[in-house]
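Below is one structure. I have some questions about it.
Here is chain A:
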Amino acid sequence: MELAFGHPKSLKPIQTKYCPGCGHGVIHRIIAEVIDEMGLQTKSIITNPVGCSIWADLYFDFDSVQPAHGRTPAASTAIKRMLPDHLVICYQGDLAAIGTAEIIHAANRGEKFTTIFVNNAIYGMTGGQMAPTTLVGQYATTAPNGRDPVEAGMGYPIKVCELLATLGGTKYLARGAVNNPANIKKTKKYIRTALEAQMRGEGFTLVEVLAQCPTNWKMSPADAVGWLEQNMIPFYPLGEIKNTLQPAQTDAAAGER
Partner candidate 1 sequence: MIEKTYMAGFGGQGIISLGQMWVYCAMKEGLQVTFFPAYGAEKRGGIARASVIVSDAEIASPLVTKAHSVIVMSQDSVPIAEEICAPGGVILVNSSLVKADPARPDARIIRVPCNEIAERIGDVRIANMVMMGALSQATGAVKLDHFEAVLKSFFPPAKHGLIPMNLAAVAAGRKAV
Partner candidate 2 sequence: MADDIRLMKGNEAIGEAAIRAGCVAYFGYPITPQNELTAYMAANMFPKGRTFIQAESETSAINMVYGAAATGARAMTSSSSPGISLKQEGISYLCGADLPAVIVNVARSGPGLGGISPSQGDYFQSTRGGGHGDYYTIVLAPKSVQESADLTYEAFALSDKYRIPVLVLADGLIGQMMEGVKLPAPIDPASLPKKAWAAGRQAEEGRAPNHVSSMNLVPEELEALNIARFKHYETVKKELCRYEEVQVEDADIVLVAYGTSARVSLGALQAARAMGVKVGLFRPITLWPFPYDRLNALAKRGKRFLAVEMSMGQMVEDVRLATNGQAPVDFYGRCGGMVPSEEEVLAEVQRLLAR
């Protein structure tokens, strides 16, 4: 009998350190599911960022490399160049600030690893500071009156997919969310498309995932999924922002599984 549902092999069956309602756990799970489905558990390497997901190596049951804050695209570049037949996942939360140079140039070179960019609009691990993706008016410990782009000189939230879409090396840029089952399902599809494109060696692929951080947003997990829906999605539209993958393969990848 076929197993309809179970714990993915690529994810260790242990409890995570993540807070209740945090998006990382769901994202970890769907990555692990796709890797299992592709049969690549022992041929995968993840680079984990600095941030709450620095502990990704505790959870993913395959090789990992932990570089410096923001530098995961540089390290992933070299890992994928050394091991081109491996699946290399650059898991990043620290991409839009300290890792800006690295992500832009890895994308522009068309590096053939896949970035999973977790956008929770805040710094989680360090305790709720303003992120480049913090929404205008959103509270953060370093934006105590809410993000004020002009008067306080805090700038505007950065749309990473749209920013990268102008670069020739980028082939697939999509934005999903993990605030409800329908979005989770779509996000998994984007991740699968990106990972399959990587294994075909097509170019730079990135999936941005809008995720809840109830602790630093100072709300309950239930409120957080609603806040994401009402505030983040209108500013960060979901969907495939750029898809220039080979047409036949795009169709196949886009099919329901």
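On the choice of candidates, all candidates are chains of the complex that A comes from, given by their letters.
Rule of thumb we're sticking to: a contact is a pair of C-beta atoms (placed from the backbone, for glycine too) under 8 Å apart; a residue touches a chain by one contact, two chains touch by 3 or more; residues count from 1.
Every value quoted in this text rests on a predicted model; they were computed, and no experiment measured them.
Which member of 1 or 2 touches chain A in this complex comes down to candidate 2. Put simply, chain A touches candidate 2 in their complex at residues 42-43, 45, 47, 54, 57, 60-68, 71, 74-79, 81-83, 86, 101-102, 104-105, 109.
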